[in-house]
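Sharing a structure below in structure tokens format, with a few things to ask.
Shown here: the complex without one of its protein chains, the others still in place.
Take a look at subunit A:
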Amino acid sequence: MGTTEAYTFYGTQLEELTEDELWAKKPVPVEEQVATDKQGRRRFHGAFTGGFSAGYFNTVGSEEGWTPATFRSTRAEKEAKRQQRPEDFMDDEDQEVFGIAPKVLRARQEYKKATIGGHGATSLEGLLRPVRDTVGVLLLRRMGWRPGQGVGPRQTAAEKRRRRQVAGRAEEEEEPEDDLEGVTFAPDDLTALTVAPKTNTYGMGYVGLATPFSLFEPPKPVMNAAVGGVRGQAFGVGAFEREDDDIYAADDMSRYDFFLESSNESRKRRNDEKRAEFEKKRRHGESKCLENFAEAKEKMATATFYPPPQVPKHFVPKHGVRQTRFSEQKPQVAQKLAERRGRHDLSAEQRGVLVGEVERKTESLVRKPVPVLDFEVVPAELQLGQFNPFSNNPEKLKRYQQYLTLKKMKQTDKLVCLQPPELTEWEKSRELNEFEQAAELFRPLAAQISDRFVSASTLVGSDETPTQTEQSPVEESVKAAKLKMFGKMTRDIAPWQPCALLCKRFNVPEPNSG
């Protein structure tokens, strides 16, 4: 009880509920918990239900009624112009919290945007100052820093100016002070980055017509999408589109003609101007060009020079011509090749000797009786001349010629009889293949041409005359008919199958099947 004196009471106390009241009151269901306004009408929590409740209960201004305003203007007292404000048409409800013109405390337009000091958040910090300096500040002061300076190595005046330029601070051109050669300055302090929030609903990068632009100045360089990054003008275009002209960019008067001048005249004028400029330069001694020449704008690309390859010291060049199998070999070379026994040229015995085999004393395998083929090689085949595939193996060559003759007689299988028994089966078949291929490729000219033509004599005897036999039965019957020999000669009976549907339609059973 005594403790209540320590409390401060704020607000209206709720009525104390009795037990009976508690039990009597049923909880109101959600649907019945409606909000009502002053007059007891249902409210939708501030939503405009439609229709202004203008005046007194949607009727007139007051209980007594609405009296129209009087208009009285005399010569002496002129009626002032009646200014009508929107507030005239509003009532108390409109001026409540949820009305259309709530009476609240708001900043006026001129004070809306302004922030204290123009720095946003940092300005607040500017107001609130610490009582004591922090340790860091104390240390910096000891090391020579003064508030307003930046932190970092000292810079010369030139460096400082350059930094300022890079930072983008537009300053007037200062005369370089040559006397300050060795003097260094403290770097500039960094300014906090301020980000201005977007307060409008325009598209990004749009500045509209509010920005002052002039037709008589060259337009500011437009950010190209190719530069990369998120820049203005819709951040660049897609891969398949061409970039359109920036329609919001300022126009430049230099794009338009001011004088009625033909292209020739304009060209001449420009050339004259260029020449005058060049002359002036030359007179000043600035350009090093000859007369009637102009300095090139772009540097010429110098041709790249590739040095020759480095030859090793002990390199001795040797030049040898690659020989084909079909070129005529020099006799010395051929002899040498013949002498040189490569491993393919060895016979089985020689190979055995080389390997170190013990000589077999067994009898050689029974060989098939080799029928001696006695025939003359056609002289035409001997004239292989240039097309001599087996020039280093005269035996093989001879066999090849014999093969060609056999081929003409269409007895190529008899080559086996010609081949010596030293050759293995595989070698024999390989030789046969080689001969076949060689015959395909290396044919003397005469043979090639003769292939395309067939003598007339061969045609007559070779083919039978099927056409004659075909015509004969037909002609026979016609002949017989002409001779009025009707009967067997003129009649021909052949099987014929009518289709199933046809038989069905004719009501005839299908022949030759059923």
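Miscellaneous remarks
In the analysis below, a contact is a pair of C-beta atoms (placed from the backbone, for glycine too) under 8 Å apart; a residue touches a chain by one contact, two chains touch by 3 or more; residues count from 1.
Following the convention adopted for this analysis, contacts and distances are computed from a predicted model.
As stated in its UniProt record, the chain not included in the shown complex is "WD repeat domain-containing protein 83", which appears among "WD repeat domain-containing protein 83", "DNA replication complex GINS protein PSF1", "Autophagy related 16 like 2" or "REPS2 protein". In the complete assembly, the contact with the undisplayed chain comes from A:491, out of A:38, A:129, A:410 or A:491. Remark: the residues of subunit A touching the chain excluded from display are 477-478, 480-482, 484, 486-488, 490-499, 501-503, 505-512.
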